[in-house]
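Sharing a structure below in structure tokens format, with a few things to ask.
A single protein chain has been omitted from the complex, and every remaining protein chain is retained in its original position.
Letters A, B and C mark the chains as written, and numbering starts fresh at 1 in each.
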Amino acid sequence: MGKLKEECGVFGIISTETSELAADVYLGLFALQHRGQESCGIVVNDDGLFTSHKDVGLVGEVFTREKLASLGSGNMAIGHVRYGTTGSGGVRNAQPIVVDHIKGRMALAHNGNLVNSVELRDELEMAGSIFHTTSDTEVIAYIITKERISTPSIEEAVSNAMKHIQGAYSIVLMSPTKMIAVRDPHGFRPLCYGIKADGSYVVASESCALDTVGAEFIRDIEPGEMLIFDAQGIRSDRRHCGELPRTLCVFEFIYFARPDSVIDGCSVHSARVRAGELLAKRHPADADIVIGVPDSGIDAAIGYSRMSGIPNDVGLIKNKYIGRTFIQPGQSSREDLVRIKLNPISSVVGGKRVVLIDDSIVRGTTSARIIKLLREAGALEIHMRVSAPPFRYPCYYGTDIDSPERLIANNYTIDEIRDILKVDSLGYLELEDAENLCGCLKGFCSACFNGKYPTSEPVKKGKKRFEYRISEARERENE
Amino acid sequence: MGKLKEECGVFGIISTETSELAADVYLGLFALQHRGQESCGIVVNDDGLFTSHKDVGLVGEVFTREKLASLGSGNMAIGHVRYGTTGSGGVRNAQPIVVDHIKGRMALAHNGNLVNSVELRDELEMAGSIFHTTSDTEVIAYIITKERISTPSIEEAVSNAMKHIQGAYSIVLMSPTKMIAVRDPHGFRPLCYGIKADGSYVVASESCALDTVGAEFIRDIEPGEMLIFDAQGIRSDRRHCGELPRTLCVFEFIYFARPDSVIDGCSVHSARVRAGELLAKRHPADADIVIGVPDSGIDAAIGYSRMSGIPNDVGLIKNKYIGRTFIQPGQSSREDLVRIKLNPISSVVGGKRVVLIDDSIVRGTTSARIIKLLREAGALEIHMRVSAPPFRYPCYYGTDIDSPERLIANNYTIDEIRDILKVDSLGYLELEDAENLCGCLKGFCSACFNGKYPTSEPVKKGKKRFEYRISEARERENE
Amino acid sequence: MGKLKEECGVFGIISTETSELAADVYLGLFALQHRGQESCGIVVNDDGLFTSHKDVGLVGEVFTREKLASLGSGNMAIGHVRYGTTGSGGVRNAQPIVVDHIKGRMALAHNGNLVNSVELRDELEMAGSIFHTTSDTEVIAYIITKERISTPSIEEAVSNAMKHIQGAYSIVLMSPTKMIAVRDPHGFRPLCYGIKADGSYVVASESCALDTVGAEFIRDIEPGEMLIFDAQGIRSDRRHCGELPRTLCVFEFIYFARPDSVIDGCSVHSARVRAGELLAKRHPADADIVIGVPDSGIDAAIGYSRMSGIPNDVGLIKNKYIGRTFIQPGQSSREDLVRIKLNPISSVVGGKRVVLIDDSIVRGTTSARIIKLLREAGALEIHMRVSAPPFRYPCYYGTDIDSPERLIANNYTIDEIRDILKVDSLGYLELEDAENLCGCLKGFCSACFNGKYPTSEPVKKGKKRFEYRISEARERENE
Partner (left out) sequence: MGKLKEECGVFGIISTETSELAADVYLGLFALQHRGQESCGIVVNDDGLFTSHKDVGLVGEVFTREKLASLGSGNMAIGHVRYGTTGSGGVRNAQPIVVDHIKGRMALAHNGNLVNSVELRDELEMAGSIFHTTSDTEVIAYIITKERISTPSIEEAVSNAMKHIQGAYSIVLMSPTKMIAVRDPHGFRPLCYGIKADGSYVVASESCALDTVGAEFIRDIEPGEMLIFDAQGIRSDRRHCGELPRTLCVFEFIYFARPDSVIDGCSVHSARVRAGELLAKRHPADADIVIGVPDSGIDAAIGYSRMSGIPNDVGLIKNKYIGRTFIQPGQSSREDLVRIKLNPISSVVGGKRVVLIDDSIVRGTTSARIIKLLREAGALEIHMRVSAPPFRYPCYYGTDIDSPERLIANNYTIDEIRDILKVDSLGYLELEDAENLCGCLKGFCSACFNGKYPTSEPVKKGKKRFEYRISEARERENE
């Protein structure tokens, strides 16, 4: 439905005793499912023996009772949900990946995107390396492996690898005896950890996953920090901390993360309510009712209502059964996916001047369709408010925006967009407001709004940057 | 999660031209999925040739692209989603049922429950009838068939059958050349119809299904009314209208129906908002915040907030991926289903006096668990408000409540329930308020609250009343 | 591959103790799978409580470990494999059927075909009966039920029903307390029983199923005999025995039954070897090698070789993995299903004069293709011998032959067929030889060869005779 595709989520658990840890990872991945619905996987480590399953599909589809049981027991386990920002989809690029190297086996789950993976991969291939996937994760595994040869421990290898890999990465990995969680020095993507009542440590992309498995939140892993978990307990390696300025993705707060998560000390829900409040300040409207587009506009609608005094109501009902299994039947022209998913409540919007809150406008087609439905349901005026600034630049850090030419804000002025959407007024969140949603928490990447990238830009861009090289390969082959 | 199980939903469409009507039924059933998640089915009528598919599962599971395509084209089609209030589950009792009789073939989908089906079935069996299912629907099919022998048309047979069957029924049926929609004279369950731009007539349990397929709502079918659709158009047979007082199920407004539906002229969402307002009047609370339990407490929370002036906020996030495929992994004791499905937002409820709105308390265990989660998230006080009166009596009209001994309101006073749930105060909707949620629309069945049944009570009760007779059958067999 | 479709198989078991009888039925159905590959089902009777599962597919597909386990334990169980000779396919017509009637529940599995089911069904419908299936089995269930009202026991009802139903039927049925096996007075289809070491009685269409479950064969159930099994043991009711002449289907020996079965005292394998011997006598050939078309021509090839002295060899290899899951990929024209399934061995047939034995020629296309493959593999001469007489008339007793116009032997003389198939000579089994394959066992139905039907012919013919009535129903409806 024209939304930004989300990215990935990682989860890890280490226990002092062998138990059915796959159950916890399963629950944790359910809590992180919003971060990636394309594929998922779990690897269980039973004292050095790795058992894994991964496939294309939602967690509830991939992990049947039988498959979950087949993972057995272990003392560590990691999991991953993937949307897939580098490399095409399919089971080939599903994570975690499990590889053998000179010092043993390693499983690795990664959220983020490197900006120098093409260069790293070229170097590795030049030295005879082969690649089974087209994802950054395999590049990271290689770099760690190369470092591992000459370092006394896996954590040293990871720390050394961090000197080579650039970009966004929140990683959970397992060696036969250790679980390691590491967040890139910029802290682009969230990563936190907590503890269960039985003493198991849990690492997750978002705190909502800790809640789901009944773990108490301890703290966020800091930008540049590496945590090493093993039978001896937990150690923090902070040698890369502070190397680079924090540039946490602001879109985590605006759209990606679950509202019940807390990232780097800031409640996602509160940030969204705050976005609504700031919108109401900057872009007031003379209206009767405020409604949010479910699910992601709901929080900001509360803020807008609160600041403006205009009552908030439920104006659109989302069909909660339309999921991956839904097939668009019949002639596509006659049925309309937006209408199937969202239905306005006429008694709420009929005869009213409506403030409509959504979290973003990507291409504009979905918004236009929603607005048409509301008009048909009798809305007199529609004042659209967007709880994010206009989206204009590609993201190189793990979200699926790489075709600036299709972004409506890149092709039209705000007044033009207003006319295209046929709304009575249109207001976006101001960029400076976006960076002030989290109170005292500062330091964001807003590159998708302002084009100011905290790192160098990748030499080859785009999700399928390794696939694109295939055609070259045909020539190269015949050199 | 301790909710009342819902009932059933029916959908039908008749077109002037042969087309892929299964696509419309598929969409209509998606819109009605909340009325039954156990099994579903579609029958397509192509000029007398009936093609059907039904199975256990959600619409999106049962109807794969291949299965949907296999239904082919037709000029009429009906569908059903079932929870199953009579007869055990399984594909055996899935609907619509298709039967052959002396005058041809008939397909039948039914929402509701008869109160005299045991007597009817006994009579039929005495005359040599055999039954393939344990559902009321087959009894109805038999009664219609018996009448069909001596009547000149299917509609006369249906009208005659209505003299024999008692209870709740909203039925859509097809003969080779006609589609018939009929609602019992009490009008227990909703049924409405509309028209698509291409002239196809659509019948559905709720108006939200008309919206989903892009049909314009015409009107509700009246209690006792029968609509006959065929190549000649549409006729209304109202000879049973007004025979009995309207006793529309009040729980359709409180819980069953989708908030975007309009039933007998009243918006479901508005009725729920009104319930919240009335709750605020009768049971005010000195609190900081109002939160609704998603999804069904959200509407009433708006009403409570609006009437009381206490701000409404999002206090609990529901995991939208936990569906039928979810399996409870690991030791059931260590994981908690409520916590997996619902997560409180600490920044909203922490340090606050909270008004918590839910639509019902059945056994009380889920409510107790939610309240515990909110306490852990820092709520100072919790004032629970229930947007329905206490639930005390079984329902014989198509909802799954037949064990009064497990209903918490049957075993404890409201003060005791308050203590059991560990809330600071507890208030239910008053019965008289429940019957005033819909403005000028009057005439409800509130039997589940007050035990005043609009019909005689069935001689044998309970969902599996035909299964229970098996043991008797062993004796009877040896007579 | 142009073969006659087989018919159905039935299996039943009754134990003195409650145990996992579904396991035995599962194995028994595996042994009878050759009798029907379209759908299958099992019903378990646990002291009056019937649990069943049936679906479209092979036994190994329909009964997963989980489904089999879901059938639980019981003291009786019956099962069915179906090809479907009356009524279209699909789960709707899968067996066993389970119905409730005035004296309790009944499950019924049937192999055969009635010749008066249309009349019986008409009568029943005239009295208000409804039908869920288009199979004879439901008609039989109705007739038994009608009789049950006025008879003191299920066995009396079955015996009375036998006065009304005409045609081929080998039935296993269960009431809450009894299992009944009955074979029609003509004995068209086989039915036998045996006993397991633990005292359980087992009934099966063929003796190979008794072998598979480790039961000792006791004897064939006689034409017209009914066996009643219950907690008291076993009783034989022979009142219908001898009413009509035995007319056992000769094609059971020639093609349908498994070679390791013994029917009415005669080994199927021996009958086929004998057919080969008689072919060699009547149609000698001057050849180097005898090969059978696998699997059904193998036995007769042994007989031909033995009688003629020409060596027998393996000349065609059948791909044993090409089953129901095989899909014909690519352009159908470029790939050839016969070549995919059968491959000649050049070293065997190259440069040889070959006697090729098959059990039947239906339309002739498969035979022509096999002959072409053998020519390409270097066969010098091909002398085709068919271990059955020419197939000319439809079968009304449970095999799928009802389009005489497509039978090659109905359209061409033997000399013409020889030329069409491009063989050097062609010989069929003589009709009188066909009736002498089983030594002293006499009394066969050879109607498919000579048109002499042992019963009256059905008024409406054809597998879909109830479906065909739909169009009439449209008219009738508007009477």
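Definition applied: a residue touches a chain if its C-beta (ideal position, glycine included) is under 8 Å from a C-beta of that chain, and two chains touch if they have at least 3 such contacts.
As the structure is a computational prediction, the values presented were derived from the model and not from experiment.
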Shown chains touched by the chain that is not drawn here: A, C
Full-complex contact with the absent chain, from C:E17, C:E243, C:D286 or C:D336: C:D336
Candidate in contact with the missing chain, chosen from A:C40, A:I78, A:A141 or A:L279: A:A141
Touching the absent chain when the full complex is considered, from A:I130, A:A197 or A:C440: A:I130
Candidates C:F11, C:F30, C:Y142 or C:Y453 - the one touching the absent chain: C:F30
Residues belonging to chain A that touch the chain removed from view: 47-50, 52, 91-92, 97-106, 125-132, 134, 138, 141-142, 145-146, 149, 152-154, 175-177, 466, 470-471, 473-474, 476-479
Contact footprint on chain C, counting only the chain that is left out: 20, 22-24, 26-27, 30-31, 33-34, 58-61, 63-65, 68, 208, 211-214, 258-260, 262, 267, 269-270, 273, 295, 298-299, 302, 306, 311-314, 317, 319-323, 325-327, 329-331, 334-336, 339-340, 343-348
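Basically, only the chains that are shown with their structure count from here on.
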Pairwise touch network: line, ring, star, complete, or other: line
Chain located farthest away, centre of chain C as origin (C-alpha): A
Centroid distance [mean C-alpha coordinates] between chain C and chain A, Å: 59
Computed distance of Cα centres, chain C from chain B, in Å: 46
Overlap residues in chain B, where contacts from two or more other chains coincide: none
